[in-house]
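Worksheet: the structure to be examined is printed underneath.
All protein chains but one are shown in place.
Chains here go by letter, A and B, matching the order in which they are written, and residues are numbered from 1 within each.
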């Protein structure tokens, strides 16, 4: 040990006059820009999906109602409340947030004597709620999948010459990946008219438990194979995943479950109906509403007979929706399960012609009217009377029945809904088969962004060569001297509704076009054919703007008669299914009530 | 490759299970309890696996088994071998290796306390290690419910309530289910 070792330590005395490095008042020291401090939540973009609550490993988050936030489609109306006695500031809630509304401030110094002050809903009144600084995740969410798993489809050039199904359906591997993206928030359930247990059947796909999946589907929808293909899937418009990516392909996953369960297994899983009750219910119309009601009633042990005027059951599902979207075998399987419940379907049996309403009233305990909308409406513009002008629903029905329909080289469709797309694309296929090319023009009042048709219908129509002219109002079906149709004259639409919201299209008369074609097909809506009711009953029933008036439980003003489906509500298969369930429940309640009375 | 070679070599003298490689540097293998000591000694003294990385247990309650994992490392050749011994969960008893690695006594003491696996002869095996006055099930066993324990032991501060978005929407938008 030398002297040096004794003296060297003293050299650090040089620091004795250094400025102290301590921070005198740490309260108020700004934290770094990325600091994970108290939360912030953009109330307007939060949808209350509760994913933050689900991921929180400390159970620090509760979903609570907040004044001024309404529950509506795609927003539960709940907002996260955070208990900072539990929060560990990991920010997984921020990373998992489906909308990006939840972030963090860099505020971390806060003293309060009231412990409850540290339990609050971020985004309401904290002083830092609008601060820029604080933790935000980099880019979009990475803790759940953003992009939808691609669905294979037949390419336009292949599919245009036939009526084969376009969509391939997911393979198991694809379905698992797509199902994996779902965060099980359940916001979609409220949007679905039938309130299908969407997160639960998606979970069944993830678990590869198709039996369970199918049973879940059948709890709410006996037309899952149909809906898995053609549902308007409004659920997907309230999916939490759409805020930073693609919504979950709910419809395709539903289809996938049904595709994976063989028909015989399906029958096994659905099981046998309850013991016969001795009650009998007549249902008029074998569409989705009537058959759903039939399924529910039969399953509960009631005797059900469905009367169908056409040669096959299915209603618009068969006669309205083209085969390339919904193959008949798919529909037949759904109907097959319903028949296996003991439902008797009498086809080619038109009420009013082959059997009277009076007879039904006499022979059955209750009668459900589910006749749908099968008569096409007309624009009634000049020239619509006479040959060469067709109604879309009539043509679709004839194509389904295998009848020969006139196929001109060029034709014009009026309408911007799904039926218009269906007939345009069906005729395009027939033209392809006959002439080797497509000559379909489609005009509609709405501009393209406001078409009632599904987006993919518009996209696929265009891919198949349908020319779409949006915001065109039909003025006249143009005919030559011989009376043959040569085209459709249209004006540009300036507005569709007047200031009071009434339908009153206004046109720019200077912008006129003649769309050439030797056939004009009207696809602007349908109405119910209520002639079967006959005069006395028509008189006796209460009506509401041309529709039979029903109450919230689908009772008409006649105690034995109920009505459901498109004829009274609409507008699509899944709504009809929901109606079917509801009317069946009402009928069963009524039957039970009568049982008690007797 | 080296690992497979070693496995083949050891297999001539010890009753070894299949080699389960995890990449090139790590592998797992199961041995019957009676073969453990011989295997460990050979690995340590002949094959350079001188470093006892860890000794711990996995509770396969559903199968009625405890798995003991002895992780050994050969630093020079950068190889780690996880040796598994399966024990009957009902008579949870292993063989002490504190004489091979003195530090194993600590691991064994912890296993006795946390899993209830006994290692007769291991120094201070019955002394409390982490817990004090514990009378419940050994807490790292799968059938010890730590959530229930914490609910019984600690009080929640009242005043919290949460709502399931799906059920809440139902109550608001379609209370009667349709």
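A few comments on the model shown:
In this section, a residue touches a chain if its C-beta (ideal position, glycine included) is under 8 Å from a C-beta of that chain, and two chains touch if they have at least 3 such contacts.
One rule holds in what follows: contacts and distances are computed from a predicted model.
When the unshown chain is looked up in UniProt, the name that turns up among "NADH-quinone oxidoreductase subunit D", "Cytochrome d ubiquinol oxidase subunit II", "FeoA domain protein" or "histidine kinase" is "NADH-quinone oxidoreductase subunit D". Annotation: of A:153, A:180, A:454 or A:590, A:180 touches the absent chain (contact as defined above). Taking the complete complex into account, A:144 is the one of A:101, A:144, A:384 or A:490 that touches the chain left out. Residues 1-2, 4-6, 8-9, 11-12, 15, 21, 31-36, 51, 54-55, 57-58, 88-92, 95-96, 104, 135, 137-138, 142-145, 180-184, 203, 206 are the ones on chain A that touch the missing chain.
Chain B residues in contact with the hidden partner, per the touch definition given at the top, are 22-23, 25-26, 28, 50-54, 56-59, 69, 71, 75, 78, 80, 82, 101-103, 105-107, 123-124, 128-132, 139-140, 142, 144, 146-147.
Here is the rule we use: only the chains that are shown with their structure count from here on.
The geometric centre of chain A is 50 Å away from that of chain B, both derived from CA atoms. Residues of chain A that touch chain B in their complex: 48-50, 53, 61-65, 71, 76-78, 83, 85, 115-116, 119, 185-187, 189-190, 195, 199, 578, 581-582, 585.
Touching chain A in their complex are the following residues of chain B: 157, 159-166, 168-170, 172-174, 177-178.
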